[in-house]
Structures are given as structure tokens and as C-alpha cells.
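Every protein chain of the complex appears in place save one, which is left out.
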Amino acid sequence: MTDQVRRGTSRGFSGVVSPWWIAVTALFLVVFFVIPIINNLLNTDQLVTLAKQRPASFYYEKLFTDPYYLGIVADTVTLSVGVTVICIIIGYPVALFLVRHAGRWSGLVIFLLIAPLLTSIIMRTFGWRVLFARRGLLNDFLLWIDAIEKPILFLNGPTSAVIGLVHVLVPFMVLSIASVLRSIDLQLEESARILGASRFKTFLKVTFPLSLDGIGTGFIIVFLLANGSFVTLLLLGGGELKTLPLLIYQQFTISRDFQFAAAMSNVLLAIAVGCLYLQLRLIKRKGVKG
Amino acid sequence: MKFDNHIRRSGPAMLGAAMLAFSVNPVSAEDITVTSFGGIWETAIKDCFASEFEKRTGSKANVLIGSPAQWMSQIEANPDNPPIDVIVTTQSQTMAAGEGGLISRATAKEVPNLADVDPIFIKAVDGWGACFDFGAFILAYNKDTIKNPPKSIKEFVDRTIKGDWMATMPSVSYAIAPDIIWSFADLYGGSADNVDPAFAVFKQLKDSGNMISWSSVTDFLNQMSTGDADIGMYWDGRAYAFIDKGNDWMGVIKPTDKAFMSCVAMNKAKGAPDAAWDYLNIVFEPGPQACFSDHLKYGVTNQKVQYSEEMKNRVTWPKDLRAPNVSTSRKIAQNAADWIERWNKEIGF
Amino acid sequence: MLIYVVLFFIFLLGPIFIVVSISFTETEFVAFPPQGFSWKWYQRFFEYEPFIDSFIVSVELAIATALLAVALGVPAALAVTRGRVPYANTIMTFLLSPLSMPLIVVGFALLFYLSALGLGVSFVSLLIAHTVISLPYVVRTVAGVYRGISPDYEESAAVLGANRMQIFWYVTLPMIKPGIFAGMLFAMLISIDNLPISFFFGSADTNTLPVVMLSYLEHQFDPSVAAASSIQLIVAIIGLFIVERIYGLDAMAPAS
Partner (left out) sequence: MSSNNNTDRQSLELVLRGISKRFGDVVALEPSDLVVKPGVLLSLLGPSGCGKTTTLRVIAGFEAADTGSVLIGGKDVTLLPPNKRGLGMVFQNYSLFPHMTVADNVAFGLRMEKASEQEIKRRVGEMLDLVQLPGVEKRFPNQLSGGQQQRIALARSLVTNPSVLLLDEPLGALDKNLRETMQFELRRIQNTLGITTILVTHDQEEALTLSDQVVVMDQGRFQQIGTPSEVYESPETRFVSEFLGTSNLLSGDISAPTDSDDRKVTLQYGEVKTVIESPGAPSIPAGPATIAIRPEKIVLSKRSPEMRNVLQGIVKGHVFRGSYHAYEISVAGRDDPIFVYDQAGERSTDAVHPIGSGVYLTWKRENSVVLRD
């Protein structure tokens, strides 16, 4: 048996986990996620509606040839990417603070980060409405300091929708970046400083590249959440800003055109899964360390 | 630390099977589940209909809060054993539910009180039961900022475009947006086959920058309260209820060029028990209807209803309403998707 | 830096502060700044049955969802991270994919599907639906923590004579515990705030607080909704404190 080739029959020690551990979870998702979704997409033409019945190709053709819908698709992606990028920019310093400077207060900082997520989305959005109203706090303040002459309409536009989304999603970004920053060896930064790099250069050349992994994870989460959200857009965007999820919501609640909703869901899903896969590959390549 | 302690500490995280302990409480055969919108709607349905039903039959009527789109899907998903026995729907939803086989057709045979309902509210839903209350889109305005309010919808439109005030109207995300599109078309000489006149008006309003939109009934009140809007098209009952709560600053105008009408129907889900018929009969009875009207300040549909003195002055009578007939209603439902698409493309709020 | 962080938290907490302060107004309508001080909207919350009932459903559901999502998510996260699974990348994408589906579509699809299975509009259906959408958070958090733990620990235990189950129980599980807690917390947050799915599974027994709040808000807007929101916040804060006591909130941002 000494020279017998054993490859493939015995795999050595594979840690505590067996690949089979995925089976139950995967089965759960297949049974309660994949099949229902597919089932739903196949049977949409049988649902109760008075809407005109058209072949599915009609909707896909519309989505991919009508400049308006191409614009919607582009807006959906732009909004998600935009919100994600803003979250990275404003969230990164906070993550840095949390990991490097908060010290024993880090628990409190994390608590404050999560606190907004504990209130209902409806009320969070309402808080913004009060602030942004034509005679709301923000306008009152701007009028008071003579920055503006007449109230600005913040609400019902892209601005308030983006602010609302960033507000809801930025904690996810901060937490994702912080968890990676935490694992960066401080010695790396110190040695860069000793080698004569300025604080800023150290950040740019050492800290930032090492934290890309966390930005990647944060990007996935925030992008996907933004990509699928409509409640904030509905309540703060005033319908001014149209994205696929919002149109899907319209189809469900008002025009009951389920086939169109199904077609749009598929496009949205394709965007999301494509992005997700891309990001995971990127992370895999950047983060294979130990 | 003892090794064993450590084992015990890591234990509880894994035990997740407790879930099956929670389950639905079984509802006895006689009890029924009826539906309602939230807030004062729920109070009214409970006080005027459900409690009356319970008093007379001894069974319970559970009131479920939510929205018609949700209920229709729930019935459709469980046609044999619907989780809902009586469903509240808008006009076009009623027809879709009826033709889709979700509800039983109610006539005076099953619901005797339907005999006294004004026929226009039966036609409004193509004979799938009837509407039990109706609302009119009046113009509600802020008396403090508008001293000289418009008399008609057309005047409201013109002066909004001119910039006399900030105005608000129902958004495309509001459930009855297609009905409003048709109403504007009808007002400006179009029809369910030709809504160009309506869109021409919307375009002007939009371009003027003086029009915003509201997407729920409270959304409107917020806009008026915070000053985002000075005037808007709004449900009469809702406006009166708001004023009665001490908001004297709000004024109401019944437009001279016919207020847009929309009504709400109530029907028995197809698989529901016969007790649902008893409930519906109460819903269409003059007494409970008057009670409902008192609560919500809306008009109700049984012709024998004795309105309070106050409501008599407030209700917009059917002859002053702009309401679609049956074939128009069907066209509205069929064209809804196209209109909303057009709205999205051309108007956008 | 500190100034920036303070500004950031003002941005983050500002709307919450507004909501909480509105809940104490004396006025019948929502007013900011609030006028006077009164507990009456809290009274209203406790008197209005649908609020209380749905609140209890929401809390029960959040806890059940967190437990089920952990039971399903932890093994999968471990296996995908270090289980020599073929196509691990693709499987990870699959496990995270419920994140990417618009929730309203998931809710709608599941309503019909679960009804066909005979589960109908019930707490179990709600639990399944919420678990589907919370699972990615548990998987992601636990996988992140597990990736950061060197395989040496498990191998050490193996050489010392521990079998798979023993390694898992004595070594792996204690070490990933921060990730499990964080995952559970995320799952609860996702569940308790979910609207688009709960919406489809609402019944007299299974309406969740957000569903009732939205319906209430759409048809009657008074400060009791702000009070309901504040109560939800307080209960959640108590939950957070418990987690903090047991493990520390740092687990929400595990070093990966």
C-alpha cells in the first residue's frame, strides 16, 4: 500500500467543519427562498388583476430599449453606488476613530451607531421630514443666519432621499470598516512612521490599502440594502427619485401589473447578484492573508 | 475558571428550535376576521360595525389593520381557507377581486340592506357588493396664508400655476392615483381613452414648481401643518375630522366643478363563512352607517341614513361628484399601469 | 477628528431625538419643537390594543428569528470559511443573496408559497420569512470572525486528542461567540424593523409593530406613533445592554 496513490480518497484534516454543514442551510434557502422566487416569477400571469395581459418579452424589451427605463436602471445603480460612496467617505473617519481613539468608550460609540437602527424606519424618516420641512428647523436656521432668503424645498427630492438613505446605512459601513481596521497591526503604521512617512502618507500608503477589505464588505452590504430599499425613497423622496424598487412597489400596490413587477425584480436581482459576486472576488483577491 | 463553566456558557447560543412554540391561536368557527385601515378607521369599524356584530351574534369579529393590496394577496394565496372574511377595497380593487374570484357577489338576497343603497354606489363597483362610504376630493387650505381661496378645481389649477401658493395633490404612489388621472382628464375634456388633457395640466403644474404631492392622508396634514403646502386636494371627511380636532386654521371648499369621488367597498371573501353576510348587513344598515359617518365625517351610502345636522352640511351629495361609470372604471383599472408609467415619465412626482 | 465625530453623531441621532421629544408633546398633532410635556401618548400606546399586541409579536418574532438564523447560519458560515467546500465563493454569494432581493418581492413570493404549503398567514410563516432575510447578516458576521481566527487553534485541539465535536464545542464555538452575538443582534434589528415582508403576513395575531404603525400613521397621525417608536427604542436599548453585559458590543465590529 506504500506506493498506492491515495489522492482524493482521504482528504486529511479539514478543521472541525464538514462541507455538509452547508447542506441544511442551503436546503432552507432553496426551499424558502429560491423556489418561492422562481415559482412567483413563473406564475405572475395568473394573479388577480385587471391590468392588460402581455407576454413577458414585452416588459423585458421595454426595460432594455426604452430610454426611460434604461434611465431608471442607471439611476438605481447610480443611487446605490452614490449612497455607498458617501457612506464610505463619511463613515471611514468614524471607523478610524472607533478603532484608534475611542479606547474604552468604543462600546458607547458602537451603541450610538446602532441606536438609530433600533427605531422604526418610519419614525427615523419622519424625524428628517420635520427637519427638512419648508418651515422646518433647517430652513428656520438658514433664514435666521440670512443664508437664504426664502425657504428651500429640501423634501421630495433626491437630496433628502440620499440623506435619508445615508443615515440609515452608514452604521453598517462604519461597523464593516472598523472590524477590518481593528485587525491591522499597529506596528505596520509605526514602522512606516519611523521610516519617515508623514501621518497622512502613512494613512494613504499603509492603513488605507490594508482596510480595503472592510470597505469591500461594507460596500456589498450598503450597496445591496440601498439597491433594494424603497420605504425611505417613498417617504422622503416624494416619488421624485424613481428607482426599480419604487416602481416595483407601485406595481404591487397601485397598478397591480405583476408581470412588469416580476420583470423588474429580475433585473434588480441580476444587478445585485452581479455586483455581489464581483465584490466577493475582489475581496478574495485582496484578503487572502492568513 | 472551571472548564465546565465554560461549556455551559457557550451552550445557549445554539438552541433555536423554540420557534414552534409560537403559533396562531385557533379562531372558533363562528368568529370572523374583518379588515380596516389603521387609526380612526379602526376605531370606527370597531365601534360601529364589529361591536354591533358581536352584540347580535355573540361571535367575535377580529379587526385586522392593514391595506387592501395585502389582504387581496392573502386571500389569493389561501383561496380555500382565507385568513380574512371581510375585505375592504377601493373601486378598481373590488372589480379585480370580483373578477379574479376572490370575493362572493353580494346582492339584496344575502345582504338585505343593499336594497336601500344608492344604486350609483353599486354600479361604482360593477355590482360586486357596494361601496359603504365615499369620499370627495375637496380643496383644503390654510386660512392664515390664503385669504382668497379658489372656488373650483380649475381655478385652483390656474392660480397654482400662477404661483399664488404652494399646492399639494395626491402622488402617483397613492392607491387611487389612476382614478385621479381619469378625473382630471374628464374635467378637462378627455376620457378614459384619452388622458392627454390631464397630462397637459399635470405638466403645467409640475413646471410651475408650485405643486408638491402627498402619498398618504397624514402626509397631507403634515405638509399643511409644517407649511410645505398652503392648499391641496384632499378627502372631505379627513379634512373635517382634522378641523374638528381644533385646527381652525384649516378651511374647506367644495369645488363648483364637481369634486372627484372615490368610494370604499366591503365584501365577503369567497371561502368565508356565512357569518360574514351578517356582518356586511350591519355595515349597510342605516344606524351603524350614521355612526361610521359621525366617526369619520365621510358620506355613507344607505339612502335611509339620518345624518347629524353637522354632516348634512358637510357631505358632498352624489349629484355634485365626478365619478366614473362601470365601463370607465374597468378601463381605468386596465390602463392604470400605462398611465402610471406615463406619469413616471412625464411628471415624475 | 473629535469634532467631526461629534457632528457625525448629531447627524445620526438628530432625527431620533426629534422623534423622542415629539412623543412628549401635549398637542393633538405632531409638533416640533414639542409644546408642553405630557405622558398621554404613552398612555395611548398602552391603551391601544393593536400597538401592544403587535409589539409583543414583534419582540417574540425578533428573538425567534435570531435563534433560528443562528442555528442555520453559523454552521454554514463556518463551512464556507474553512470547510474545503468546492465553489466556496459562489456558495457565499448564494448565502448572501437574500440581501439582494427587494423585500417586497420576497414577501409576496413567500406569501403564496407558504400558503400553498399550508402554513398560510401564521407566526411560523413570518418566522421563516424573517429568517430568510436575516440569515445573510449572521453568515457574514460569523464568517468574518471565524476568518480572523487562525486554524492553528483547532489543529492544536485535534493533536491533543479532541474529535470534531469536541473541537467545535470547546474551541471553535467559544472563539466565535462574539460573532454569534453580533449576528443575532443584527438579525433582531433586521426583523424588528421589517415592513415589506411582515406586511404580507399580517393577521390579527401576527401583525408586527411596524405594520400597525404604518397603517396607523397613514390614517391617523398623532404623537402616539412617536411614543410607540420611543418604547421600541427603549426595549431595544435594554436588549443592547444585556448583550453588552454578556459579551460587549465590540463584537458588532469584530476584528477580521
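Residue numbering begins at 1 within each chain, and the chains themselves are lettered A, B and C in the order written.
Basically, contacts are C-beta pairs under 8 Å (C-beta built on N, C-alpha and C of every residue); 3 or more make two chains touch, one makes a residue touch a chain.
Since the structure is predicted, the reported quantities are computational estimates derived from the model, not experimental observations.
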Among C:A88, C:L114, C:A158 or C:L209, residue touching the chain not depicted: C:A158
Interface residues of subunit C (partner: the chain not displayed): 150, 152-153, 155-163, 166, 170-171, 174-175
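As a convention for this text, only the chains that are shown with their structure count from here on.
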Comparison of A-C and B-C (more C-beta pairs in contact): A-C
Inter-chain centre distance, subunit B versus subunit C - centres from mean C-alpha coordinates, in Å: 32
Distance between the centres, which are taken as Cα means, of subunit C and subunit A, whole angstrom: 16
Interface hub residues of subunit B, defined as touching at least two other chains: 67, 76, 222
Where subunit A touches two or more other chains, by residue: 130, 136, 249, 252
Complex interface listing, subunit B residues touching subunit A: 67, 69, 72, 76, 92-93, 95-97, 99-102, 166, 171-175, 177-178, 212-213, 215, 222, 226-228, 330, 333-340, 344-345, 348-349
In the complex with subunit C, residue positions of subunit B that touch it: 6-7, 9-10, 13-20, 22-25, 33, 37-42, 62-67, 70, 73-74, 76-78, 81, 83-84, 216-218, 221-222, 225, 245-247
Parts of subunit C lying in touch with subunit B, wherever the complex brings them together: 28-31, 50, 60-61, 64, 67-72, 74, 108, 111-112, 114-116, 120-124, 127, 169-170, 173-174, 177, 180-181, 184, 199-200, 202-207, 211-212, 214-221
